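Let me begin by handing over the structure; questions about it come next.
Just one protein chain is left out here, and the rest sit where they should.
So, subunit A:
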Amino acid sequence: MAASALVGASGFGNWARLAAQQALTQDQLLDFDTFGNVSLIHVTDIHAQLKPIYFREPEVNIGVGANKGQVPHVTGADFRKLYGVADGSPSAYALTYNDFSALARGYGRVGGMDRVATVINAIRAARPDALLLDGGDTWHGSMTCYKTAGQDMVNVMNALKPDAMTFHWEFTLGSGRVQDIVEGLPFAALGQNIFDAEWDEPAELFKPYKFFERGGVKIAVIGQAFPYMPIANPGWMFPEYSFGIRDENMQAMVDEVRAAGAELVVCLSHNGFDVDKKMAGRVSGIDVILSGHTHDALPEPVLVGQTHIIASGSNGKFVSRVDLDVRDGRMMGLRHKLIPIFSDVIAPDPDIAALIDEQRAPYAAELAEVIGQTDSLLYRRGNFNGSWDDLICDALISEREADIAMSPGVRWGPSILPGQDITREDIFNVTSMTYGKAYRSEMTGEFIKVILEDVGDNIFNPDPYYQQGGDMVRVGGLGYRIDISKPQGERISEMTLLKTGEAIDPAKSYVVAGWASVNEDTEGPQIWDVVESHIGKQGTVSVTPNTSVQVIGA
C-alpha cells in the first residue's frame, strides 16, 4: 500500500565529477503521483537552520530490546541494502554517513527554508489544501534564533503557513516567551500531553487536537510534545508545565475525536521514533504518526498495527509528503515520499529567501566572521562521540583547565567539511542554547560513573518509554567501556583518566568542565565563546578519531 522512494536511485556514474545539478533535477525530487484525497506535509527538528548546511547521518545508532537491528537503528551499508540504495548515489549521500566528505563535495549542501518553501509550494500546487505540520524543535539552534529569542524562525515559519505545530526546545526560551509567541501564532499549537504542573490538568494555552476539513475529509491532528522536557532540559525555565507520554490521555483524545466524526486521525509527535512505535502499539485508532525528536530519516513508513509512522529527518534536510486515500470514514491507502532538500537542485523561493536574509541582516557580519579552519570532517550525530563534540571537549579541557570534559548528547548541529572555514555561525549552530554556560566543578570518580550510568540508561534502557531520545553524554579526557546489554549501574567499566592512563578512583575528585547544565545557578562563560577562543588559538583544527569509548553488548 505504501509506495515510497527517494528518486529512482541507481548509479549516477562517477559522483565525484558530477555537480548535483547534473545528477538530479528539481522535477525528479518533486515527482509524485498525487494520490487519494488528502496530503500531509511534515517538517520537523529544523533547529533554526534557515540556510543550507551539510548534515552527516549517524554511523552508530544502536537499538536495544525489541528495537535491536530495527529501523531507525540501521546505518551505512546495512541501511542502503535494506532500502536498495546504490553506493555513491544521491540517496546514499542523503541517508547514510559513508564517504560523506567526498559525496558532499559532489552533491552540495542540503536544506534551507527557502528551498523547503519551494517544495511546499509545489505540493500545494498539486493539492491546494494540503496540511503543513511542524513537529517542533523549530525555534532553537542558531545564533539568530538565540539573539532574537526565536523570532527569526517564527517570522519565516509563519510565512510558510503551517496548520499546526508541537514542541520541545521551544520551551527553553522560557515559558513567558513561549506563551507570548504561542498567543500570536496564526496556527494551532498542539500537545495533548502539555499539562499544568500544579493541577495536573491540560494546559489551557495548548490544545490537545484540532479538526481540519480537507478534501472532504474530517481530519483530527493530535499533538504530542516531547514527553521529558523538564528532565532532559531545565525545568526551571518552564515550571508551570508538566509533560509525560500520557498514552491513556492520548487514547482518550483519539476516542474523543473519533466519536466527534474524525475520519482520519494524525498524531503530530515529538516522542522520538521508538517511543512512537511503542505508543502505536498501545493506543488504537491513530492512522498516521508524524514522528520527530530522534532525527531519523526513513524513506518508507513503518507500520505498527494499523498505524503508519513517518520519520522526516532534521535540520531542514528533508520534507515528507504523505498522500492518503480516505473514504467511507476510514483510511484506505497511503503514498509517501521523503524528499531530500538538495540545495543546489531545488530553486530557492525568492520571497522566503528575502525574508530569511532580512532576519539575518542585523547579524550578518558577526555570523560570517571566520574563526578558523578544519582539516577534519566535523559532525555530531551518533550514539557516542562525534568529531564536533571531541573538539568542544578539547576546548573545555584546554580553556577551562579541566581533567575531564562533558558535552551533552544532543542530536542537532550541522557538519563542516575538511578544508572549510569555521565561522562564528558554525560554532553557534552546534552550541546555541539558552543555558549554554560552561561550568567548571569538582566531581568524584564515583559521581562521574553515576552520571554515565544515568545517561546510558536514558538511551539504552530496553523499554523506549524510559528513554529520553538523546545520545550518550560526550566525554573528553576520559575513556570508558560500556556494555549496553547490562542494566543501569552495571554498564560502565574501565573508566580511565586519559592524561595519565590511570584508572578513575571513585573516591578522588576530578576537575570537570561541561555545558548545558539543567541547574539554575550555573556559572561560567558561554560555551560558544569557549569554543571560539580555542579554535582561534588553533587556527586550523584537526580532530583525531576518538577510540577511548569501547562499546560492547550491541
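By our rule, a residue touches a chain if its C-beta (ideal position, glycine included) is under 8 Å from a C-beta of that chain, and two chains touch if they have at least 3 such contacts; residues count from 1.
Heads up, the rule we're going with is that contacts and distances are computed from a predicted model.
**Student:** Hey, which one's the missing chain according to UniProt: "3-oxoacid CoA-transferase subunit B", "Sarcosine oxidase subunit delta", "Thiosulfate-binding protein SoxY" or "Heme exporter protein B"?
**Tutor:** "Thiosulfate-binding protein SoxY"
**Student:** Of A:87, A:180 or A:248, which sits in contact with the chain we cannot see?
**Tutor:** Spelled out, the listed residue whose C-beta touches the missing chain is A:248.
**Student:** Who touches the missing chain here, A:43, A:225, A:257 or A:455?
**Tutor:** In the full complex, the listed residue that touches the missing chain is A:455.
**Student:** Of the residues A:235, A:285 or A:333, I need the one that contacts the missing chain.
**Tutor:** Residue touching the absent chain, from the options given: A:235.
**Student:** Suppose we count only contacts with the excluded chain; which residues of subunit A make the list?
**Tutor:** 197, 200, 226-233, 235, 242-245, 248, 293-295, 406, 408-412, 439, 441, 443, 446-447, 450-451, 454-455, 457-458, 461, 463, 465-466, 468-471, 473, 488, 514, 516-519, 521-522
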